[in-house]
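Report on the following structure.
The complex appears here without one of its protein chains, the remainder shown in place.
Letters A and B name the chains as they come in the text, with residue numbers starting at 1 for each one.
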């Protein structure tokens, strides 16, 4: 079996002088607490603090990066233990699924999944040989045994990982009972929510009509008018803020915004309540609601996040069999300059607003996002997202945005994950890549070393807390 | 005269530690046989094994990279010996054309043409000074003399170059007599064809109506109905497979696909036979035929290749005077996510299908191609193509696709050339750039060195044979 080691200089440039600078910068930030202002962990974990069930259900089944790579090589998700929705059989022996994964682990060479998983294997579970067919059972047994111990329960891991705060993401329809239970439990960990209103804002969301009805119930507002609908948002936002939320999150097909006159949006809302709207009307409603959300953010101080540009559920057969979030979402070309203009015309220069932009289309970094964020006081740039949460993705992000937007219009790292055990690994990759980026600029005499240390700290900790108002 | 040397470390990173790793990786693959699964050499060369005529007709006249660069600096192709179609005079003294080329050879600094040509000059012809005005005649005489010897005939070069297999590309209307002649000659070289049906699939192809008529004749099928037309494809595909073909190739304006109901495609085909279709109908027919080709590939096992996105013959004056393929094709922005969806909906998860995607728009590497190929079992990514078959092009390709698609959803190198003498140079550039890419990841501790060796071999040899089913 091949040894598995995490080299202390991993991801640092090979040039010895540059590497020494990178090491020094990294030493100054490696121990900073993890602030995770945007992610998808399950708050129930921290309520019940129940042990995770087994290696397969913890590390394979919920990880869409893992599923998509194996799927791309012809391995059906059912063989990996992913349950089906259509009644076709799936592998129910977690060890068999794990062995299949282990046999194909070489597929992840060169991917961030390999970096994250190796970190989890070595650092969290103390494994010292590389995963493969020969080590599959050793891995399964080691991880399975560890998960049965108290040290591997969610709260213990939260503490061991040095997490200062973690945000989850909930629908306005969520009663937020789990967050209340965590707060009331007396546990010191900080798990806050974020307001994700897509289910009641996107007329094309599954179950939208029913969602609206429930939105009225949960808020206690009559949503028969647009004013009532806006009031319902205000009520739910206030409820979310009480559960620690400092941000909202918006996952739209595009960055299109609108700012309609009252009569027009009221008429559009009425049509929406009536049922059928066209795709263009749905886009118009979503776009207008981003501007309404900006206005509410100015009122209540919640930071907005916009995540546009995913073609969701590109593979209908996969969706039918396994459901959403199984790795079949694909990026689309982005456009922000015209799309954001209505919102920016109204509120872009208002320093009370913070709107954090994400993209799946790297081409807009230098062309659109950095120029926009380098002018408008309300805009900040989120870190490289999803497919670009990777060493090369991070390098391209910094190279393409820094010269126009600087460092201080960015907001540090988001792990954006439900893969709880990999959170420290993801933050560590970001810290290393920022150290490497800064080291190169020090070695090329664009920055003083003391400045690089200050910037590294800002990117790792200070800017996160400032941007997300934590 | 300046010396010409091919440095053994060319294209390797300058950092000494990284360079040493690159050298070691490269040593493991430099001697592997050349498998050339996609290209445009002329099978007649290997039938007749006749000597190449002279340096100008071998190295200048057919090389669109050379022609376009000289054209861009105001040198008319006629002065380079390219025959005209409109009766205007052209240079008929190959030595005069060669001298003109030699005098402008500095224009190729920084281009892959320089790398390829210098390799040909130094390795194939043993020249040891750089090409320029002063060495023009030395070059002409040396190359011309060599070409008259048996060691420089096509079959001898094929063997000297260590080629294991080379694929050419033919129209369905081609009788494939040359390939039969090669097979029957008893020569050990392996020259196979590939099925390129554009002339009978693209309603906007020159002579389309006549092509269709001949398609019926050569297949012996009545193509008056769409069913007959599909049968004609099946018959010709079977004939191509007998001539060694394992792949089809599709050069479309875009990656648009369609999957029409029977009645619709039959009506469209009938309209097509009738003569006039609109550009939109032509696109619809091409798009639907990609899906039909995918279905036939599932039946007969031939690997599909899709090469979309060239604006052909952008310069009408050049086309009128010199004809096609003279360097005036220009890339267009690409779109694959929506374009491929109809085909992928139908067959994207079928592991019996292999569809290899190429692009001239690098922006889709990270945004569209890697996410698609990193999910769909039928998709693989072809190497950087045409303008991007270059050191920087290769670096960008690996940097942008690997983190999402890994190494194993790519298919190794294609030389894609009719410049026979440069084939080893092109494969050598790819091997060196892959070695450099892998060396950097080893030096930065993302890959073990043993893994890098295994990946390098896969990219050079194993994945080519697997992907093309050779």
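Here is the rule we use: a residue touches a chain if its C-beta (ideal position, glycine included) is under 8 Å from a C-beta of that chain, and two chains touch if they have at least 3 such contacts.
In this text the structure is predicted, and so the values were computed from the model without any measurement.
*Asks:* From the list B:120, B:282 or B:360, pick the residue that touches the absent chain.
*Replies:* B:360
*Asks:* Of the residues B:230, B:318, B:379 or B:425, I need the one that contacts the missing chain.
*Replies:* If we include the chain that is not displayed, B:318 is the one touching it.
*Asks:* For chain A, which positions touch the chain that isn't shown here?
*Replies:* Here the touching residues of chain A are 13, 15, 17-18, 335, 337-338, 341, 344-345, 348-349, 351, 363, 366-368, 370-377, 379, 399-400, 402-409, 440-441, 443-448, 450-451, 454-455.
*Asks:* Spell out the interface residues on chain B facing the chain that's missing from view.
*Replies:* Chain B touches the chain not shown through residues 2, 7, 9-16, 68-69, 71-74, 106-112, 114-115, 130, 311, 314-318, 327-328, 330-333, 360-363, 387-388, 390-393.
To be clear about the criterion, only the chains that are shown with their structure count from here on.
*Asks:* Quick one: report the Å distance separating chain A from chain B, using the average Cα coordinate of each chain.
*Replies:* 40
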